[in-house]
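Of the protein chains in this complex, one is absent; all others appear in place.
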Amino acid sequence: MHGIDWVDVGLSGLKIAVVLGAMLNVTPIMVWVERRGSALIQDRPGPNRVGPFGLFQSFADALKFILKEDMLPAKANKVLYTIAPMFGLIPALTTIAVVPWGRPFLLPGGRLFEPIIANVNIGILLIFALASMGVYGIVMAGWASANKYSLFGGIRASAQMISYELSLTLAAVSALMVAGSLSLPDVVWRQTGSFVLFNVIKLPAWNIFSPAMWIAFVVFFVSAFAETNRLPFDFAEAEAELVAGYHTEYSSMKFALFFMSEYMAMATMSALITTLFLGGWDIPWYNEPPNALGFALSVLAFVVKVSVLLFIFVWVRWTIPRLKYDLLMKLGWKVFLPAAVINIVIVALFIAKRWI
Amino acid sequence: MIPTHWFLILSAILFTIGVCGVLTRKNGITIFMCIELMVNAVNLTFVAYARQFHQIHGLLFVFFVMAIAAAEAAVGLAIFISLFHHRHTIDVDEANLMRW
Partner (left out) sequence: MISFAIFFFFAAVAVIFAAMVVLHRNPVVGALSLVASFFALAVMYVLLEAPFLAALQVIVYAGAIMVLFLFVIMLLNLQHQEEPRTRPVQQFLGYTTSAAFGLALIYYLAKYGVTKLPEGAFVSDARTIGIKMFEGYIFPFEMVSILLLAAIVGALLLSGRTGVAKNEETS
């Protein structure tokens, strides 16, 4: 029985602290981006009272959430009503553990520092497994509120989530087939380097630049919207229709937990999209050296890519109207699922002919 | 390393609990859930033996058992739903039209 490697434990603790801090900070930043971004798109000022450019609006919101009365509807099932928001947080906080956010580099002692919390060899399956736990939060929230509108919102949202989980998984399989492995660091390593097009243009070897992956990228991107319940797929909230859907009866901290878990799930999905299709931490046309400078630059590249995708999430929300529910389900089952399966066949063809 | 017969004993306990549930309860959904519990106990046995003899066939069998259990759950719940619509009760003892 060997002794415990305390340096390893310390490094893991540091990694967990960094990632947890980043995830918990996503919500305040995204709230500000959402409100100013929507104001920009709708040609109005947005919050500009609380601090310069309304930057402290998130603190004001957090204070409001903490000070609001925490109520419990009379006929609600107390236990389920209380634990439902916690189920929403599980996928948001745990799935980021298998996403690599920087380049592995050599520490001075010769040890390799891998910026990923859990480098298991079934990486992406963990993400799918924990994301399917998110459905329970919505179902329980809708049902435990003892309110017809909440129940409808909950059932519709969870049916939508489990339908789009299928196309999400199958679209991700294309990127995994190319890498030949289920672990996300392998997928990113496969996308470093570059390939030359028409002997003239040198493109980074990201998955999005190969024509076999275009359908999968579109399917994955749109299914990510459906999975995180963002417009145009936000039947869970559906402000104009169901009052506020499954979180009608929630207030103060419990509502804040739902709110936070939605933004954190958005961040995780953006991280997943960059890892699978946009090259993860890879800087285009640049070979990062395996030292601290390369690591810092790769983390910066990852953060930039995730931020761009998060802004696109906000942009789409305020631009495209909500889809009707039966059209949404038809889209998920009759368009995206066959498209993802066809894309698997196309990628298999490309791999067999060695075009990729 | 954990001895394999500990996993087998755990599987036996879960199977026994499932058998007890099927024999004792009258709610159709609860009986279904106990059947799923029994299937999972058997899955655990398969995986334990696969690890003991380093045979991957055990894991493949578990894969197929999971797929079959999913199909069985879907059809079983559909049968239960149609039974509920006709009899308006969840008591499986009431499904007794074929008794003489």
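Observations on the structure shown:
Letters A and B mark the chains in the order given here, with residues in each chain numbered from 1 onward.
In this section, contacts are C-beta pairs under 8 Å (C-beta built on N, C-alpha and C of every residue); 3 or more make two chains touch, one makes a residue touch a chain.
This one's a predicted model, so the numbers in the text were calculated from it and none came from an experiment.
Within the whole complex, the absent chain has one touching residue among A:Met86, A:Val120 or A:Val316, and that is A:Val120. Along chain A, the points of touch with the absent chain fall at residues 1, 77, 80, 120-122, 125-126, 128-130, 132-133, 135-136, 139-140, 143, 151, 155, 158, 162, 180-182. Touch with the hidden chain on the side of chain B covers residues 1-10, 12-21, 23-27, 29-30, 32-34, 36-37, 40, 43-44, 47-48, 50-54, 56-57, 59-60, 62-64, 66-75, 77-82, 84-86, 89-91, 93.
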